[in-house]
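One structure coming up, written as structure tokens, with questions to follow.
Every protein chain but one is kept in place in this view of the complex.
Chain lettering (A, B and C) follows the sequence in which the chains are written, and residue indices restart at 1 in each chain.
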Amino acid sequence: MTEFAVILLSAVLVNNYVLTKFLGICPFLGVSSKVETAMGMSFAVMFVMTLASTASWLVQQYILIPLDILYLQTIFFILIIASLVQFIEMMIHKTSPVLYQGLGIFLPLITTNCAVLGVALLNIQQDNTFITSALYGFGAAVGFALVLILFAGLRERIEHAPIPEAFKGSPISLITAGMMSLAFLGFSGLVKF
Amino acid sequence: MLHTLLKSIQKSTRTFSGGIDPEMSKITAAAAIATSMQPQLYILPIKQHIGEACEPIVSVGDHVKWGQKIARSQGYVSVPVHSPTSGKVVKIEEHATPHPSGMGLPSIFIEPDGKDTRDKSLKPIKAYRDTDPTELRERLRLCGIAGLGGAVFPTFIKLLKDNRNPIETLILNGIECEPYLTNDHRLMIEKAKEIIIGIDIIMHMVGAKKAIIAIEDNKPNALEMMQETLEILSESFPDSTRIEVCQLPTRYPQGSEKQLIEVLTGKQVPAGKLPMHIGVICQNVGTSKAIHDAIIKGRPLTERIVTVSGDAVPRPGNMRVRLGTPMRFVFAQHGLETFDHVHLLHGGPMMGEKLKNADVPVVKSTNGLLAMHSTSMKEAHKSEQPCIRCGHCGVVCPVSLVPNLLADQCRNKQFEKAESYDLFDCIECGACSYVCPSNIPLVHYFRYGKGQLAQIGREQNFAHASKQRSEHRDDRIAREKEEKAAKRRVVREKHVAKADDDKTSAGKPDHDKTADHKTADEKKPKTTDKTIQKDKPSPKSPPGKASSGKVSS
Amino acid sequence: MIHLSSPHMHGGDSIRMTMLSVIFALLPATIVSVYLFGWLAFLLITISMVTCLITEFISLRLMGRSASPIGDGSAALTGLLLALTLPAYLPWWMVILASVMAILLGKQLYGGLGYNLFNPALAARVILLISFPLNMTAWIIPMHVGTPVIDLYDFNACLNLLIFGPESLNRALDAITMASPLGHIKTEWSQGISVTNALRSYDYSYLDAFLGREAGSIGETSALALLLGGIYMLARHTISWHIPFTYLATVLILAAVFNLIDPAHYAPPLFHLLAGGLMLCAFFMATDPVSSPVTPMGQIVFGVGCGVLTWSIRTYGGYPEGAMFAVILMNCTVPLIDHYCRPRVYGR
Partner (left out) sequence: MTYLLTTTAAFGAFTLFFAVILAIAGRVFKIEGNPIADNIESLLPQTQCGQCGFPGCKPYAGAVASGEAEVNQCVPGGERTMLQIADLMGVEPKTVEDEATAPMIAFVREDECIGCTLCIKACPVDAIVGAPKQYHTVITEHCTGCTLCVEPCPVDCIDMLIKPELLEHWSWPLPDTHRAQLAIERKGQHASHTS
């Protein structure tokens, strides 16, 4: 039990994908201008990441290793991720057209989101079991969602601030992200593997 | 005795959330009510209440009597306007009103003849207890009574005996929490008997079980006076035991209806509901006196008590002023003649509005006229600095809003977000602006936001209606086209059959003629349709003169 | 002429008054810091405040804005707060760097006063801690605590130390510094020594911690001085009780519960309360109005969050001190807290 909690806490806070591993920066900066959109993106990424991490583990164990085709690992994983993304894209388009419009290009781009592929590959690297890889994937996604939503809140607040011309938009966002990253360093060493 | 004391202590500990304690400056508290002199000319705007405007029923040159109805109400939420004296109607035209926009309203100008002959068409109803409440309501409407606390909502609407919402408690608002203003204070001292009879009338009308007269503890003499009068009246007045006087600690904005109800009953008026839905109605003491005059004396509302004060007024005081008296004339009687570097406020300093000049008439909502030196106003309107989010505005907000976030949203035109943060629950009391260390005019932002949201709502309704009309038109055109085509087809078929019969080429012009005939036929119903339509919304005269056109028609 | 709607009265509060009252509330802590760290503290505070003011002036001018906000005292306050969170000895250029960071990165780039997302002083301190961990955890032995290696009341010695470093006084940095209580129990614990033993070996006394006679950042040693300032601000309504009370209470409760479970691992509650920057953060950092929630409910959530994070990072984290990380982390959550913790509106 403690082990699971440690995995979750580590993936969410200590080894946060965005702020300490610097994975998934593209959607982190791209869809963080509004909290609502960020929440939609978070749910999409949580869905894709958790499923991708379990599916890729299964594929690794039951297809790639038995058939000895590990060199096809990346292609298989990308295929899983792309299919999942396609699925969630259709779902969002149907259920919430406005969110679909708001996410725009960043929804299909989850496919190439390094955080998702990163989770799949790191699971293999860390020799996770089925349960722990599912937890790890979920934890990483929650961590991504957490910082994405926090960041979106911060960006919404500074949207109308009289920021100097040269720092408007991306520069101030990156500075803010940097500060968040520094703050998250406070968690370092919180849980030890 | 002990019991009542305990009760009043209990009551006074109860309070509303938020609120402030501004410098009260009630410098005219000891000044007895004087009576204003007759001005040269009365100016009576056709709308002095909240709701629909009235329509003048006198024309230029008419002689009117004191208390005669000169403009009748159009619509339910409206009360008529009465002449404040006897005299001659000299003109009817647009004139500035005490409104922050400085915009005008059609107004009736009356030149007094100095005789003050009363209009006696309304008979006093002395035996009001034996009179049907409906009749009393109609009397109040005819007498033009509107809430004299400042909101001027037609009183008769509130005094409805509704079996679904039985009224438990009548609250008489003698709080007067606005700084400077003392008109209610003086009225309670000088007209206590009339006020209490007014209360009895209201209780009879709505069937209230008890009444509470609420007075803040900075007016102990008014409190005493009310209690004494109640005791005196108790001999002739069996019901006076149901009326109690309640002292409340001084706090702004306790006089606001919803806050006062919370303090006295511990209940909150649910959003979107009225006090009557929780069995309470609230009336100002001035209104109570006006109700007394309307019922017992048969006199319409033609005068009110006005506090004339402020640090620029040489002889501040309270004055009985007839409605329509120009403010310049009122100020002149208190020694203020020139208005250079003086700010004029209509109402108190917390909720009143700045006037552009003194050439506007006293209306039903005029509870105070303040003249302030520029220097003392500067403090309030220093330049706005960035919000440091200290949260003091939220602490003092009597409705628990988050004013600083709301103001940001209004400034950045995020009106929908502001609405979701309950912008429309703001009562505009000004407590937030008062405490703001950054001097942000928060209330101004809220008013801006509310105005813009109302504008957006109007535009959306208009767009919706336009869309429907446009769709109807498209449908109609399509239908007409189809009908035309169908008729043409019928004609062509006939024509073909005819041509089959006699193979002459003379059929062609014939066909054209029938077609023309048909289309003309078809047009007819359409045009009649349109003329019928025309009658309903009644096309307006040239828009530039739209408002004045209303008057002459 | 400005035509504004009602109200036409004002209570007379101003930003300047607010800032000055906070600076006034910091006076006891400042005096204690000078008493303990002598000229070093004085120089540190002076450099920091002056640099903050100059940076504010230059950045306002560069942005083409009026330099009048410099008079509102917020830059001076940031400088003072920053200095109070720093260890007594830092190379002079680090102090300047931190001050510039505080004003520039922490405040002016976001648009100046009122728009900053993070507490400027703490942001600068975090940047410094991550960048120069060695210097930022080397605590000079204060006066009146044990035997001082260098006389901090000697102006020349202090100036030398500040400008040329400890080598100029023929001392190693290690020789003139000592561990802070928090740092001490952390290192001891990592070597398998229980907290109780670690405290005993440190010769820890609650009274000394309360009065401030211990190693640490110059302004955060004396809980008493900070408490005085905090009470002053509470009495003046400069801050509300919500954040400091819930913050301290959360740390106290968490520490008490875990200390009961395992006294060998978890430090006692009073120790947590008096140690490190908790008092300073609770009264002066977490209550910074700009970077904390505005609603009472939000402030309670904020305070609890700060408390949980402070205790967790202190107990489990890699850094001995968690208060400033906790506040900066909670600063990130403020917009969301503001949105979700609004009070119930009248009649709704």
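By our rule, a contact is a pair of C-beta atoms (placed from the backbone, for glycine too) under 8 Å apart; a residue touches a chain by one contact, two chains touch by 3 or more.
The structure presented is a predicted model; accordingly, all values stated were derived computationally and were not measured.
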Which displayed chains the hidden chain touches across the whole complex: A, B, C
Residue among B:Gln40, B:Ser101 or B:Thr375 touching the omitted chain: B:Ser101
Contacting the left-out chain in the complete assembly, out of A:Pro97, A:Pro171 or A:Gly189: A:Pro97
Chain not shown: contacting residue from A:Ala5, A:Leu72, A:Ile131 or A:Leu174: A:Leu72
Interface with the unshown chain - residue positions in chain C: 2-5
Absent chain, residues of chain B that touch it: 97, 99-101, 103-105, 383-386, 411-413, 440-441, 444-445, 447-448, 450-452, 454-456, 458-459, 462-467, 469-470, 472-473, 523, 527-528, 530-531, 533-534, 537, 539-540, 542-544, 546-547
Where the missing chain touches chain A, by residue: 37, 59, 63, 67-69, 72, 75-76, 79-80, 83, 86-87, 90-91, 93-94, 97-98, 101-104, 160, 162, 165, 168
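Definition applied: only the chains that are shown with their structure count from here on.
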Chain closest to the middle [Cα centroid of all protein chains]: B
Distance between the centres, which are taken as Cα means, of chain C and chain B, whole angstrom: 53
CA centroid of chain A to CA centroid of chain B, Å: 56
Complex contacts: residues of chain C adjacent to chain A: 62-63, 105, 108-112, 115, 117-118, 123, 126-127, 130, 309, 312-313, 316-319, 322, 325-326, 328-329, 331-336, 339
Chain B-touching residues of chain C, taken from the complex the two chains share: 2-15, 17-18, 69, 72, 111-115, 237, 240, 289-290, 292, 294-296, 299, 338, 342-348
Chain C-facing residues of chain B, complex: 17, 20, 22-23, 100, 179, 258, 262, 268-271, 273, 343, 345, 347, 349-354, 372, 377, 379-382, 385-392, 394-395, 398-402, 404-405, 421-422, 425, 428, 430, 433-439, 441, 443-444, 447
